[in-house]
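Every protein chain except one is present and positioned as in the full complex.
A and B are the chain letters, set down in written order, and residue numbers restart from 1 in every chain.
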Amino acid sequence: MNRATHAAGRTMIHVVLIVVAFVSIAPVAVIVSIALKTNTELATNPLGLPQRWLFSNFAEAWVEAGIGRYILNSIIVVLPTLVIVVVVASLAGYAFALLRFPGRDILFAVFLIGLTLPAVSIVIALSFIQQSMGLFNTLPGLILAEAALCIPLAVFLMRAAFRDLPGELREAVLVDGGTEVTSLVRVMFPLARPAVSAVTVLTFLTVWNDYLLPLVLINTESLRTIPLGLAFLKTAFTADVVLIAASTTLAAIPSIVIYALLQRQFISGITQGSIK
Amino acid sequence: MTRGWGRLTPYLFILPAAAIYGIFLVAPLAQTAVMSLWSWNGLTPDYSWVGLDNYVRLLTDSAVWSAALNNLRWVVLAVFPILIGLGLAVLLHQARPAGRGVYRALFFLPYVLATVVVALAWGWIYHPTFGTLNSALRALGLDQLTQNWLGDPQLALTALATAANWTGFGFCMTLFLSGLNTIDPSLYDAAKVDGASTWQRFRHITLPALANTMNAVVLIVFINTVRVFDIVFVLTAGGPAGATEVLGTKIYRETFQNLDIGYGSAIAMLMALIILLTSVVYLRLRERDA
Partner (left out) sequence: MNRSFAAVSTAAVVIGLTLSGCTGSAGQTAAPGTDKTIDYWGFSGGVASTTAKSVIAAFEESHPGYTVNAVTMDTADFDVKLPSTLGQDSGPDLVYTGTEPNHLGRYVKVGQVSSLADVWGDRGWDKLVPSSQERLTYDDTPYAVGNELETVGLMYNKVILDRLGIAVPTSLAELEQAMDKVKAAGDGTIPMVLACGGPCYAGLHMMHALGYATIPTATILATTPVGTGNYTDPGWLQMLEKFKAWNDTGYFTPDASGIPDENHTASFCTGTTAFMVKGPWMFAAMAECEKENPDKFQFGFVGFPVNDGMPFQAYVGTGKAWFLSSGLDSDPEKRAAVLDLVSAFTDAATFTSWIETDGLFPAIEFDPSAYKLSDPQKAALTIMNDAGANGGAVDIGFNNSAEETQTWVAGLQGILAGTSTPQDLVGNLQAQLEKDRAAWDAQKK
């Protein structure tokens, strides 16, 4: 292959990549550009850039649509869920990976069923159960429900991670007089960093973007999470497309910021998670 | 010292996870299975036992078959993000273009967005009059190509699936990239020395090495496709004229709008069964080949 073909080939590659990059960003850019226009402008000049970049629309969206509250609720829900999932999945994954006990494989298979389950199958039964427990329409109730949704995959991943570690490490701790708990906390868990990272990222994405569970379990305005709030806005501001767009942009910002900051962790997390 | 506890330790370790999982996932699942055997409106303690009637009904219900068919079409369309992801991964990995870190990050961005955000964005793109897509076509003088993307029963499902695929291709690409990173580069060098072409190198080195990754990608994409709900619900609510009704929205409709909880539960059990069986079969088959 001579230099010319080589150069042409490289250019082609860049063209392809740029086109794909454009496709990746375009829809997001569309929302932002709508958010900066007025409703009239939207009807008359759909494709072009906004005439005046109305950043005031964002302020209006923040105030009128209460996006701040939604973001706060999403944070309040996601953080405890993350901690709960990582802790209980590590414990369970450790047991499944390194300990021998009757019923181990069956119990693990039961956890795997949850991997394939569609949430819409169980939401109404879940709402009945939470009502009878007094957890309906509460954030703790939502946290526990989201945790339950994420636990199967988390257990699966932690088990795989612990299985990959040499068993001698655990034996060394026990021989020294330590307990299983010491072995887990002092030795195994720190070594399973990549898996923990995976669990964190996957759980975060699932819970932060979840629409169905909050829809069924939360009905107080002040407890709405972001996806729920956004969908509600759609019906509340029917003639004000610009306001909806501005609110959507604001709601998407936390995800994008967190992603930008923790990019490497996200990508390595997803990678680890799914291969196993 | 820990002898007495020793026997119980594994169970204690599993207990917290099992408790949360059991109460908030398994119990509702069991209740759904039970509810599918009754006819109930969910409001009054006024249920009547119908046994397997709900299942018989759904087997003869053309609306359920049509929804399942839509899921199947969606699955077929989901091949594209897999192939595109594979192609991009190979491109980024083998050709090593400048700025590939930036490209990787950008391609993954759609996956991070909430489905509701994605639905809203693509809703405007697809608007027949002042949507981005048709406006762009008109600006390019291609007026005859403009379509009623979400309103034409022939096109609506494909339009929706495309929006969903847009979020997925970066995810597939990322998985393939990590799989590619595990391949020993000297294999390629040896093959080049032996005179193997690009295509031959791809077929005989790359693809087999990606087998595990491919399994994972296909399975995850399949499960998510059968489970799809959010984007359909927000954008078309199953319309126009049922053209985008999928099993997920059908379950929602029967359970929450028609108040036929038994029937909705039966369809839900059907969906869970489809996913479970297909996953097991697929994994068994691939394990045999490996």
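Keep this in mind: a contact is a pair of C-beta atoms (placed from the backbone, for glycine too) under 8 Å apart; a residue touches a chain by one contact, two chains touch by 3 or more.
Predicted model, so just to flag it, every value in this text is computed and none were measured.
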item	value
Per the touch definition above, residue among A:42, A:119, A:154 or A:250 touching the missing chain	A:42
Residue ranges of subunit A at the interface with the undisplayed chain	38-40, 42-44, 73, 76-77, 79-80, 83-84, 86-87, 123-124, 127-128, 131, 134-143, 185-186, 189-190, 215-216, 219-223, 231-232, 234-239, 241, 244
Absent-chain interface as seen on subunit B, which is shown	41-44, 46, 123, 126-129, 148-153, 156, 235-237, 239-242, 253, 256-259, 261
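Keep in mind that, in the parts below, only the chains that are shown with their structure count from here on.
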item	value
Separation of mean Cα positions, subunit B and subunit A [Å, integer]	15
Complex contact set, residues of subunit A against subunit B	10, 13-14, 16-17, 20-21, 23-28, 30-31, 34, 42-43, 46-47, 84, 87-89, 91-92, 94-96, 99-101, 104, 107, 110-111, 113-126, 128-130, 144-145, 147-149, 151-152, 155, 177, 179-180, 205, 208-209, 211-212, 226-227, 230-231, 234, 241, 244-245, 248, 251-252, 255-256, 259-260, 263, 266-268, 270-271, 274-276
For the subunit B and subunit A complex, residues of the former touching the latter	1-2, 7, 9-11, 13-14, 16-18, 20-21, 23-29, 31-32, 35, 42, 88, 91-92, 95, 97, 103-118, 120-122, 124-125, 130-132, 135-136, 139, 166, 170-171, 174-175, 177-179, 212-213, 216-217, 220, 223, 226-227, 229-230, 234, 248, 251-252, 255-256, 261, 264-265, 268-269, 271-272, 275-276, 279
